[in-house]
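All protein chains of the complex are present and in place, except for one that has been dropped.
The block that comes next holds chain A.
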């Protein structure tokens, strides 16, 4: 398991260097400097981009700033995909750092979901966990967990606390020895042009 732990760590601490650039069309009081950030692969865009928003808000008037959204080479980036997925889907061949354009206007309602607060992200994350556990343990483990355990899972992710997250996630990843494995192993397949999800 020591090796597994190394793997898990490396996966958890995977980072993507990103350069945020404000869209040219945005109305600013002065020139906006680009903002660089190392994004964790396992997190969500809207969860880790508070600093970006603050940075650009400095050069903009408050009334011009609507909900922030991101775009890469003309493709709006869906915040409910993990960042690693987004990068691998859209920009795996680009030159690093990954350059993302930041928008505050013209929210593409057709392509993106609104994300008013972190509780929306949490709800999405927890539903994914539950879907996966249905396949693995018929959702027994998730249902046996208490509310504070769910909260610990989420807070571990939100605050990038590996140990906190895995203390809880371990239960989800264990299986009884007599069964010798999960009932099913859940997969999610993402595609570029259109998306659907399915189970194997």
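Going forward, a contact is a pair of C-beta atoms (placed from the backbone, for glycine too) under 8 Å apart; a residue touches a chain by one contact, two chains touch by 3 or more; residues count from 1.
In this section, contacts and distances are computed from a predicted model.
Novice: UniProt name of the unshown chain, from "ATG16 autophagy related 16-like 2 isoform X1", "G protein gamma domain-containing protein", "LYR motif-containing protein 4" or "WD repeat-containing protein 46"?
Specialist: Its UniProt record gives the name "ATG16 autophagy related 16-like 2 isoform X1".
Novice: Out of A:15, A:61 or A:114, point to the residue that touches the absent chain in the complete complex.
Specialist: For the chain that is not drawn, the touching residue is A:15.
Novice: Could you pull out which residues of chain A are in touch with the chain that's been left out?
Specialist: 3-4, 6-8, 10-17, 33, 35-38, 41-42, 55, 58, 82, 84-85, 88-89, 92, 96-97, 128-129, 132-133, 169, 172-173, 181, 185-192
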